[in-house]
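One chain of protein is taken out of this complex; the other chains stay put.
Per-chain numbering from 1; labels A, B and C assigned in written order.
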Amino acid sequence: MKETLVFMGGVVVLLAGGGLVLTTSPWQAQVEQPIAFNHAKHSPILACTSCHSGVEVGVAATIPQADKCMVCHQAPVSSSPEAAKVKVFAEQGRQIPWVRLFDLRDDLIFAHKPHIQKGLACQTCHGDIGSMARITQGFGTEGVNGLRGRELMARCFSCHQARGVSTDCVTCHK
Amino acid sequence: MTRWGMVIDLDKCAACQACVVACRAENNVAFAGEEEAAKGRAIFWMQLLPVAEGEYPRMKISFIPVPCMHCDNPPCVKVCPVNATYKNEEGLVGQIYTRCIGCRLCTVACPYTVRFFNWYDPQWPTEMASSLNPEVYVRPRGIVEKCSFCVQRIRRAKETAKAEGREIRDGEVQTACAQTCPGHAIYFGDLDDPNSTVSRLAHSGRAFRLMEDLGTEPKVYYLASGEWDVFKHPDEEAISRRRLSERRKQL
Amino acid sequence: MRVSRRRFLGLAGAAAGAAVGATFPQALLGDMPPAQAAEEFLPLVKGERQVSSTCALCDARCSIVARVVDGRVVKLEGNILAPHNLGRLCPKGQAGLQVLYDPDRLRWPMRRVGPRGSGKWERVSWPQALTQVSEQLGELRARGLAHTVVFQVGNGSHFVEGLIGRFMTAYGSPNLVHQHHLGAAATTLANYFSQGVRDFVSYDLAHDNYVLSFGASFMEAWRHTVETQRLLGEMRRGRPGLRAKIVQIDPRYSVSASKADEWIPIHPGSDGALALALAHVIIAEELYDQDFVRAHTFGFEDWRDKGGLAHLGFKTLVLRDYAPARVERLTGIPAATITKLAREFATNPPAVAISGRGGESQTNGLYNRLAIHCLNALVGSFDQPGGILTESMPPFTPWQPPVLDATARAGGEQPRLDGAGSLQLPFATDTSQALPEAILRGEPYSPQAMFFYYSNPLFSRPQAQLHREALEKIPLTVSFSPFMDETTAQSDLVLPDALYLERWDVETPPCSDGCAILGLRQPVVAPLYDVASTGEVMVRLAHEMGGTIGESFPWGSYLEALQESCAGVFLAKRGTLQFPTWEEFWRELKAQGIWWDAPPLPPAGGPKFATPSGKFEFYSQALEMGLREALARSGAAGSQGVERYLESLGVQARGDEAFLPHYEPGLRAGEEREYPLTLVTFKTMTGSGSRMANVPFMLEIYGPHVRKKWQSWVEINPETARRLGVRDGEQVWVESLVGRIKAVAKLYEGAMPEVVNMPYGFGHREGGRWSRGRGANPNELLPNIYSPLGGNSSWSGTRVKVYRA
Partner (left out) sequence: MRRLPQEEADSVLFRPLMRSSWRFYVAVLILGSMVAWAGFAWLYQLTQGLGATGLNRPVYWGIYITNFIFFIGISHAGTLISAILRVAHAGWRRPITRSAEAITVFALMVGPINIIFDLGRPDRLLNVFIFGRYQSPLLWDVLAITTYFTGSILYLYLPLIPDIAMARDRVRPGHWKHLLFTLLALGWRGTELQKKRLHRAIGIMSVIIIPIAVSVHTVVSWVLAMTVQPMWHSAIFGPYFVVGAIFSGIATLLIAMAVLRKMLHLEDYLKPDHFNKLGLLLLVMTLLWLYFTFSEYLTTFYGNAPDELSVFYSKWHGEFAWLFWTMVVVTFIIPFFILAIPRTRTITGVVIASILINIGMWIERYTIVVPTLTRPRLPYDIGVYLPTWVELSITLGEFAGLALLYVLFTRLFPIVSLWEIKEGEEEEREKAQRVLAEPKPEGKLAALRRIVSG
């Protein structure tokens, strides 16, 4: 009987430990950006495409550089210390070393342009990112909305199928 | 529907292997190195094979460039356990690298032996890694790869055509091998379009395919090399001599 | 000609359309590395560009387009606007990326710190390096030793070579030594003696019905290989109902032979005899073009000169000495085959006889080539479709002559160190292979400094060992090589050249239909390392030296010099680029990467030749006059003198025969008893000198005909191998009088029983990680013998023996 208990205990410890490791894996952690940009503050005023202008023309959404920020922040619209940081970047002409949050596995092909052109809302894939003060959990450094691998593919696939877009593997896989 | 196919004119092929290198450069195929190559582990999506026959001095080597045949009835697709290789609507036999489990049943099933396995991770010196084609995935070890008919170029041509609101033109898509072939011996295009170059050449009397008896229906056609009229009748020779001066005047 | 021009233009138009279309969708593809998350990042604008340039990996100089993504070259393609390569590239060109991104490139100027060859270097800055060179050169000049500076150049860049030559002239040294006369001297010299063109000629193969190739590896390593490969297709499939016959006459079954309709193995070096036997049949059966021979040739029939002296005609000589049956044993080709070939050749016009390494790269290459070229005259293949055409050049602005001071003039009048043009080498212009003996002897003087630009004599010359010894005697050696090679390793100073994808240049590629082509080379990427274009270095060095040398370089930079040359093309307002302003012209030239113009129409009334007689000369008056002039310069004269002179030059024929095409056996070193086999060295499509030695893509496909890769091999006939007790794949020694090397035996049915073949490109003692210590260098087996008449080295006539290692 004792042996059984030891064995069961072991199993429990193992499962708990594994779960702990999984739930606290690095891709769930907060991301430290050079400037703590607050999406929630900006989204009521600006459209996503105002800053991420790449979505309409190309592959990458593009993350704005300081000069774009300065279009508004030239005037003292904010007293936030983060806004001050932007100014510093702009004045020194340095690039803001944004940490990229959304990245696809490198065997995948994805371009924003055709998806935006088809009228897909940013939220469909990126969730309610606009209302977040800081992007934290659920957003992987790889994948979209924390979806990766098969889940992500299933999502792409169902949408493509529903809209009659090609579901040929080589459409999305390099 | 488009059905991509290739025609290789062996009469024009100069056996230079530009196709081989162009393919490797375009598709991020790493070189294997001396030891690995000696073991037969070098990867060539396009390969020049010498077929030697005869003995000195009556010897003959014929060279055939061999890419993946993109069979209409591909033996590799039949046996893949995980759908990592498949035939798409346009007849391309695609390989989905992230799906492949590396069982190599497709490689042994392929009668043309044109499927390759990554025995190791590709070894690029850092300097050379910077010249990799960003449009093509760099395959890690343990999976099977093969000629894709430069699917990235097809994709690109489609986007162009779509953006310009037209169909893809014949000859617009060129695989890396076809584009570089100094002998202009490789043609690529739509076999289903009766007016395309490839479909016309594929219907030529010189056209043949490798191992047609296996019923794999390859979409790579070869045009046999011709022969100069060696066996001239003596009378003909006399006639040709008499005509010689006339022909000279015409020139 | 017109048809082909229209075709080119049509293609060019289509290509321009395609190029515009092709750039657009690039915006949709590719991905962005996080580091470059710049605002408005558009691959279309910033990430991906197509840059036109010119390849430099062989002499064909194909026009290329580089696909550049994020400042990295990711693919090279042929430029479809180019008339010579028509958008195509050979495997070497395709592997150019591995040349550019070679991890073993030299990255900055280096000065030797240990003893020579110890591999100990220190990095120096460019100003430091230039100062050192200019100071040392200045000192030599001040000591009156300007003429003892030798600059050895290879096939790097004609334009930079021009600048180097200019520098040498202004500096005061006659010793700009080019290496092209190692093997090709016979070709250009024979063209000069017979046709009056001291250059290569173009063959309009596209329209030929019959091609006789005397050892020309026209599918692998001939003049413009990429174009020739296209012409193969033209000959085969370009004309409905017509299919040219190609006959390859070569000791070895090469890839070219595999593409020919017939392979005729011939004893190495006896090509001239075969050509004359063919002429015998053609003349005896009166199959030759009598109109052409009568109107446009000189010395066919017996003739009398102005003094009334009777001379031997070509016809008489050939009919007397070269009956197929007499040549049979010499060439190893049955008389019946010779007769058949002759009849086919003469009765299938347009026909052309071409020659290459096999026929010419012998010490008797000059006469071989003369004999082969005569076949073209017999069938009248000049200045007509399918015939021999003269190459033309773009109308560059000629430079002002360099400014010379007294030192420069005095130095320039000194004899050349390599003896080219002297009594011993009357017709040679450059004989770099003569340098080591001259240096070791110290005659006529000891060189004090030696520069190497695209030249690696310690690897690429016959008996390379000699050059190593000679180099030790020179106080200062400087290499401009972008790679560590044998010569560079022995240098005192290394000034690494920028690679062809990193620098400016203009090239004048050859073209089969005689087009004038200007290929612009522009930097596709900024230099990856602290390297500089040698052209730029020469301009800076001249400025640094100052004085008349500096004055001779009136340009602010290398690019200015280049633009000045191109201005002539702009001003000529012809060819593909005609613009009202220079800016537009230059922009378009950069965009297209190429300018070309159709060749002038053939002269009315048949071809004109720049020979003394104005005709194609069977009997070469230029050769005779040249010899007499050389004699006269040296003070001796008279016909007796000519006879003796011929003897001293090693010509066996006497009298008129010496000036007519005839067969002379080539020089061989070693006894046949001890060295029973003949070594034929060959080049493959995949190798191109030291600059391609360290390219893994090439090494992995090196010899497709024998499935060899990554190692050198020696092709042996299976019968011979059985006699020698050598099995396939075994290591064997190949030994000649001057050395022995180890290689893997490859039993090959395409090798003649008495001949073994070895490829070039392996056996580097220095170099990158893939080239160094790989395989064996057959040059180490070749004795440094060359023809005194033209300076032609022997590449396929070395006696060797082979035995198991």
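Definition applied: a contact is a pair of C-beta atoms (placed from the backbone, for glycine too) under 8 Å apart; a residue touches a chain by one contact, two chains touch by 3 or more.
Given the structure is predicted, the values throughout are model-derived calculations rather than measurements.
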Practice task
Based on the whole complex, identify which of B:F116, B:F149 or B:Y187 touches the chain you can't see.
Solution key: B:F116
Completion exercise
The missing chain sits against chain B at residues 36, 39-41, 49-52, 64, 66, 75, 78-84, 99-105, 107-109, 111-113, 116-121, 141-144, 210-211, 214, 216
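Operating definition for what follows: only the chains that are shown with their structure count from here on.
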Completion exercise
chain A to chain B, mean C-alpha position gap in Å, rounds to 41
Practice task
Mind checking the centre-to-centre distance between chain B and chain C? Centres are C-alpha means, answer in whole Å.
Solution key: 32
Practice task
Please work out the Cα centroid separation of chain A and chain C, and write it as a whole number of Å.
Solution key: 58
Exercise for the section: Give the residues of chain B that touch two or more other chains, as numbers and ranges in rising order. Expected result: 135, 152, 155
Completion exercise
Among all residues of chain A, those touching at least two other chains are 106, 109
Problem - chain A-touching residues of chain B, taken from the complex the two chains share - result: 86, 88-89, 92, 94, 96-98, 135-138, 148, 151-152, 155
Handout entry: List of chain C residues in touch with chain B within their complex
Key = 18, 21-22, 24-26, 28-31, 69, 72-78, 85-91, 93-95, 97-98, 100-103, 219-220, 225-230, 232-233, 236-237, 243-245, 253, 255, 258-259, 261, 263, 265, 287, 289, 291, 343, 346-347, 349-350, 380, 384-386, 528, 685-686, 696-701, 704-707, 709-711, 717-719, 749-753, 774
Handout entry: Contacting residues of chain B [partner chain C, same complex]
Key = 9, 11-12, 14-18, 20-22, 24-26, 31-34, 37-38, 42, 44, 48, 50, 52, 54-57, 59-63, 125-128, 130-135, 152, 155-157, 159-160, 163-164, 172, 176, 179-185, 225-228, 230, 237, 240-241, 244, 247-248, 251
